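Part of the complex only, each chain left as placed.
Chain naming follows the written order as A and B, and within any one chain the residues start at number 1.
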Amino acid sequence: MDNWLATLKTDTPQLGFELAIKLSRMGVKYTQPDMEVLKEGRKKYDNDPGFLIDASHVIATHFQTIAAANNYWKP
Amino acid sequence: MDNWLATLKTDTPQLGFELAIKLSRMGVKYTQPDMEVLKEGRKKYDNDPGFLIDASHVIATHFQTIAAANNYWKP
């Protein structure tokens, strides 16, 4: 796969949160690399709050890592 | 998206908890940005304790991060 993750450092907490989202998605993409299958699957859960909260949980787990990597963006 | 997360610092543990709730919701919102779909979905789980406890788990995960970022609000 191409180089897509050069560093865990981000300038702001929000950019860190968005990086956490990217990592969550990349975990899905590595597991199921076929984009067509992914798009099909996504239609099923788009309005399923149980899925959405699970996705939010994965983001939260990655955000822990990224926040620690940035020393919580302390000044 | 607009700037919505400038810092993880909060004055009190309770404000940190409320920020954890915000992060949990933003994880959902980034995954499903269509507010109408979100509102529809929410009707389904409003009285589903399984969903509510999962939501509480995501909040707990973010609260870990925020509490660490605030050095647990130690005086």
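What we mean here is this: a residue touches a chain if its C-beta (ideal position, glycine included) is under 8 Å from a C-beta of that chain, and two chains touch if they have at least 3 such contacts.
Source: prediction; values computed, not measured.
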With 2 copies placed, total copies in this complex: 6
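Criterion: only the chains that are shown with their structure count from here on.
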CA centroid of chain A to CA centroid of chain B, Å: 15
For the chain A and chain B complex, residues of the former touching the latter: 12-14, 17-18, 21, 46-50, 52-57, 59-61, 63-64, 67-68, 72-74
Residues on chain B engaged by chain A in the complex (per definition of touch): 3-8, 23-28, 30-32, 37-38, 40-42, 44-45, 50-51, 54-55, 57-58, 61-62, 64-65, 68-69
